[in-house]
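Structure below; questions to follow.
Every protein chain except one is present and positioned as in the full complex.
We just call them A, B and C in the order they show up, numbering each chain from 1.
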Amino acid sequence: MANRIRIAVIGASGYTGSDLVRLAVRHPHIEIVYLTANSQAGKPMAGVFPHLGQLGLPDLISNDEADWSRVDAVFCGLPHATSQEVINALPDHLKVIDMSADFRLRDAETYARWYGVEHTCPELQAEAVYGLTEHYRDDIRNARLVACPGCYPTAVLILLLPLVKANLIDAGDLIIDAKSGVTGAGRALKQNTLFSEAGEGLSPYAVGKHRHGPEIDQELSLAAGRNVVVNFTPHLIPMSRGELITAYARLTDGTGVVDCVAALAGRYADEPFVNMAPVGVLPSTQFVRGSNNVLLGVIEDRIPGRVILISTLDNLVKGSAGQALQNFNLMFGIQETCGLEQVSLFP
Amino acid sequence: MANRIRIAVIGASGYTGSDLVRLAVRHPHIEIVYLTANSQAGKPMAGVFPHLGQLGLPDLISNDEADWSRVDAVFCGLPHATSQEVINALPDHLKVIDMSADFRLRDAETYARWYGVEHTCPELQAEAVYGLTEHYRDDIRNARLVACPGCYPTAVLILLLPLVKANLIDAGDLIIDAKSGVTGAGRALKQNTLFSEAGEGLSPYAVGKHRHGPEIDQELSLAAGRNVVVNFTPHLIPMSRGELITAYARLTDGTGVVDCVAALAGRYADEPFVNMAPVGVLPSTQFVRGSNNVLLGVIEDRIPGRVILISTLDNLVKGSAGQALQNFNLMFGIQETCGLEQVSLFP
Amino acid sequence: MANRIRIAVIGASGYTGSDLVRLAVRHPHIEIVYLTANSQAGKPMAGVFPHLGQLGLPDLISNDEADWSRVDAVFCGLPHATSQEVINALPDHLKVIDMSADFRLRDAETYARWYGVEHTCPELQAEAVYGLTEHYRDDIRNARLVACPGCYPTAVLILLLPLVKANLIDAGDLIIDAKSGVTGAGRALKQNTLFSEAGEGLSPYAVGKHRHGPEIDQELSLAAGRNVVVNFTPHLIPMSRGELITAYARLTDGTGVVDCVAALAGRYADEPFVNMAPVGVLPSTQFVRGSNNVLLGVIEDRIPGRVILISTLDNLVKGSAGQALQNFNLMFGIQETCGLEQVSLFP
Partner (left out) sequence: MANRIRIAVIGASGYTGSDLVRLAVRHPHIEIVYLTANSQAGKPMAGVFPHLGQLGLPDLISNDEADWSRVDAVFCGLPHATSQEVINALPDHLKVIDMSADFRLRDAETYARWYGVEHTCPELQAEAVYGLTEHYRDDIRNARLVACPGCYPTAVLILLLPLVKANLIDAGDLIIDAKSGVTGAGRALKQNTLFSEAGEGLSPYAVGKHRHGPEIDQELSLAAGRNVVVNFTPHLIPMSRGELITAYARLTDGTGVVDCVAALAGRYADEPFVNMAPVGVLPSTQFVRGSNNVLLGVIEDRIPGRVILISTLDNLVKGSAGQALQNFNLMFGIQETCGLEQVSLFP
């Protein structure tokens, strides 16, 4: 294992943590040194996630049992608010890839309003780089602390940023109808994510109140050069993994659907993980399950002057652990696709 | 069985036909005389739908085996194009409730364009009453031929018609993101409705091309008093039954969200099957499964001046067989809720 | 509402309670007077179960708010151990249909061993009649306290009791492979019943330890006239409702598969809710969903001298609330099928 980068996964007992482990354990330049989960400390990882048996993983420990001098990088999968304090206490030599929500919002006040608590580390908040790989690659390469975007913002921003930046669509009239599988709600016990409640049915939720709304606003505002507020309407879909965004936009004067296609295809031509759906195929979550891929589609609206924009990804991979690993690769000068070549699992 | 109205179900081997039978067999004023299905003629109904065993149903026959003099009313669940010819050949004394698409569009040219064939019975097309019960009740009461709306149009129109009629929302800027369970595609064998393809995933389909688009346009145009074209974007959801509409509308000047709530609540106050979701609850397909109910919700958009409108129903009940039976009740002077009191099945 | 029997549902916030309400609210001879749920007291029922809106139901109250003099019968859907104390405190004029596990086992010691607590009301335990309707009809008719069987035992015993009683199969060699939907685990929050954990997969659980094992033993021992211990192996299936039993038995000398078919068909010829699957059709949970029906099948084994026996039911209906209502009908001299005529919901 010489020459491997030594990592720890903090908060390894949740779905993002376990999916990070799934990917990292096969990464040729990674050695997993610690898996932490305070509530499950002492257990073998396979006792908490039996699909991760036989992989030679370290047992779960509590956070304070780790000797951080033995570690080069930390992936953090803790809940928001918890995350910032734990990361703040880590020694400086560690590079940190945070999969929580704590450093996504650049503005302390916005954070306080949407997350209901004051941010305790505003200086770290200022330092953190927003980890949307395809759009902040240079910053990520040099960052010490990367805040990986939420799953929804990743899908939305990859789809809309190039179009807003090129002023092809009106950033003031963006309807974002979002659909997510149930893993998006995490492993915490909630009545509405029980199989009997979420199965065989479909529910809108957190309409107008979802915390990914202001995160999307923040990045689209930067791109548009003015204050943007979007419609963002999430729905819970009876599937475990996967996320699909159907966005409805007004084309700016003189712009056609083909311009949108060209802008997206051009912008992502060299990106390994972002692709346009083949002609005649609409993006579908099944086509990206388990992979780090994003699939985009552009369709003419029946209403003249409008366009329908679609993107899909696996919320636990490109929407979380996969993008985190992609950022890790960048931060350590490793080929960006390394450890992320898994082909989508279909059916 | 004296005094019962004698019915036949034409096309009883599909899902709409079988759900009609499920309801009709318990209707106190109905006697099921014939079940027809040309391709399955000779089989017992329980051989084709084992859940309909032990109900004393007649065996399936082919259409031309029926002695129509023994029948008072016909429910037709045939595919489009087939339906019109079969209905045209029926004797005049029969009242007909058509669950197919053949008589929903009032305009022969629109029909030809969207269904790819010329309509062969334009005079019947002109006679047919559009069977959206809550909005055409008087016409239905006196009709001989009722064309039950598509499942999507039912959900959309119940939600939007009162708001468009009252000019509370801009009919020229309607985004309709529609989600349906897989039974919406019928019992025909298609690759994309196999369990392995439709399960654990979500797909947009027929975007900009779905035949329910012009049907929605037709009714909203009538309501608005001008030509309306809507965005209509259907998605296939991994569930069997259920449909949910998330519509995005621009409020007209001076209108607020509360006006929309008031308009819908007022319009449907006396309707037995249409209700506003309770405060704090968003409509969800699980809450109407198996029943003839529609549940509506109105939510403030994050974008000022816009509103989010939601409706949900069971596509096979209020979206098809249930509404057909509701219309039957009207046509025969029976209490409208008769045979439709099933409580939703949850979980 | 004159002449209606006034009922209360104790523990109305669980799935068995809500399914009882779904059925009872349409029962022509029932008036629902109270719905109790201590933890949810004060809420409208539709706040806890939105599918039960618009039904004129009373709000939830705590148990001690009820004036029992206004009530004729009580359905109890509380968890085991709780149930016995609550029922013991009820006044004597009430007939009680208990859907919990507290009075199913006749032997106090067996109860203590399997449920981990001493039974506090052994005299009630002795009084209680085992509510397997088709096999204890006369006792139920005259009972004050009926203990409705568990969902699995209902499916197993309807299938096996006639064969064991007639000595057609060897009661000492019964393998019972049981499969249940996730509602069988109730509405309590557990990690293994989250959608993300129970979906897209299948798990055996509680193998050799499930509390329905001794309940099955008890009844088969009575039927066989000797001590019977069965194999009972439950599996959690990714569906909400439904239960299917595949039992493997050794035929006694001289017995053939046709004898088993004849015995079951004969025994249940006049039973409204128990039927043999049509020729060429195997029982499947889809065929009984939402109804009070049981479907049975008998198939020749490849191993000579053995037989495969199948039964299926909806665990929340015939496996719980439906059978409870069937027993209520018996106890009050009402037609046994009253309020239970719902046709299965398929698809």
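We take it that contacts are C-beta pairs under 8 Å (C-beta built on N, C-alpha and C of every residue); 3 or more make two chains touch, one makes a residue touch a chain.
Since the model is a prediction, treat every value here as computed from it, not as a measurement.
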| item | value |
| --- | --- |
| Contact with the hidden chain (one of A:Leu236, A:Ala277 or A:Ile334) | A:Ala277 |
| Of A:Thr183, A:Thr255 or A:Asn329, the residue in touch with the unshown chain | A:Thr183 |
| For chain A, residues in touch with the removed chain | 15, 18, 22-23, 25-26, 44, 46-47, 49-55, 183, 199-200, 240-241, 275, 277-278, 280-281, 284, 286-291, 293, 295, 341-347 |
| Missing-chain contacts mapped onto chain C | 172-175, 177, 179, 196-197, 199-205, 207-208, 213, 229-233, 235, 237-242, 244, 246, 248, 282-286, 289, 297, 299-304, 306, 308, 310, 347 |
| Footprint left on chain B by the chain that the document does not show | 15, 181-183, 187, 189-191, 193-200, 238-240 |
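Keep this in mind: only the chains that are shown with their structure count from here on.
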| item | value |
| --- | --- |
| Far-end chain from chain B, centres as C-alpha averages | A |
| Averaged-CA centre spacing for the pair chain C and chain A, given as whole angstrom | 45 |
| Euclidean distance of C-alpha centroids - chain A vs chain B, Å | 39 |
| Residue list for chain C, restricted to those that touch at least two other chains | 15, 183, 199-200, 240 |
